[in-house]
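What follows is chain A.
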Amino acid sequence: MESMLHITTLHYLVLGAALFLLGVIGVLTRRNVVIVLMSIELILNAVNLNLVAFSRYWQGMPGHFGGPMALHGQVFSIFIITDAAAEAAVGLGILIAFFRNKETVNVDEVNLLKW
Partner candidate 1 sequence: MNPPVATPFFFYLLSGIMLIGGVLVITRKNAVHSALALITTLLAQAALYLMLYAPFVAGVQIILYAGGIMVLFLFVIMLISIERTMKERQFNKQWLVGMIAAASLGGLFISVYTTSTKGQVLFPEGRMAYGEAQNTQMIAALLFDRSTGMYMFAFEIASLLLLVAIIGAVVMSKKRI
Partner candidate 2 sequence: MHEFIDYIQSYLKTKDLTPGGDGNIFWATVYILLVFVGLSVAVIAMNWLERKILAHMQVRLGPMRVGPHGLLQPIADAIKLLLKEDIIPSEADAAIFWVAPFMVVLSAFTVFVVVPFGPAHAITDMNIGILFMLGVSSLSVLGIVMAGWASNSHYPLIGALRSSAQMVSYEVAMGLAVVSVIIMTSLNLDGVGSLSMIEIVKQQQAQGMWFIFKFFPLGLVGFVIFAIAMVAETNRAPFDLPEAESELTAGFHTEYSGFRWSLFFLAEYSAMIAVSSIAVTLWLGGWLRPFPNWLNGTTWDLVFSFFPGLTFLFFAAICFFNTVRMPKHPLFKIQTMGLAGFGVVLGLIGLAMFYGPVRERVGDIYWFSAKVAAFMYLYIWYRGTFPRYRFDQLMKVGWKVLLPMGLALLILTAGVGMRTELWAQVQEVLHK
């Protein structure tokens, strides 16, 4: 109970892992490409949560990696958000092109390299 009421880095990691798993399940099982892309966003967010939690952890640690300037995790999460934006733009662009040609958004119907 004590560990429940005292929020440590591990709590955030477990939450991140749970979100990651949800994202993985979504990517592997859904047919709708849009929802698959959203699941990928979930995965990226889970990673971000871990990074920021670790950044907080290292800020409280002494030593070379620790200290007030230990914001590398946050910087990384910003890069990941940038990547997510790029991924969403290109992914949705492909989706539009695909939908225009096949009139479907089901991922298991994307079985040809060319049409």
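The definition used in the following text is that a residue touches a chain if its C-beta (ideal position, glycine included) is under 8 Å from a C-beta of that chain, and two chains touch if they have at least 3 such contacts; residues count from 1.
Candidate selection criterion: all candidates are chains of the complex that A comes from, given by their letters.
None of these values were measured; they are calculated from a predicted model.
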Which numbered candidate, 1 or 2, lies in contact with chain A within the complex? 1
Residues of chain A touching candidate 1 in the complex: 3-15, 17-32, 34-35, 37-39, 41-42, 45, 48-49, 52-61, 68-69, 71-72, 74-75, 77-79, 81-90, 92-97, 99-100, 104-108
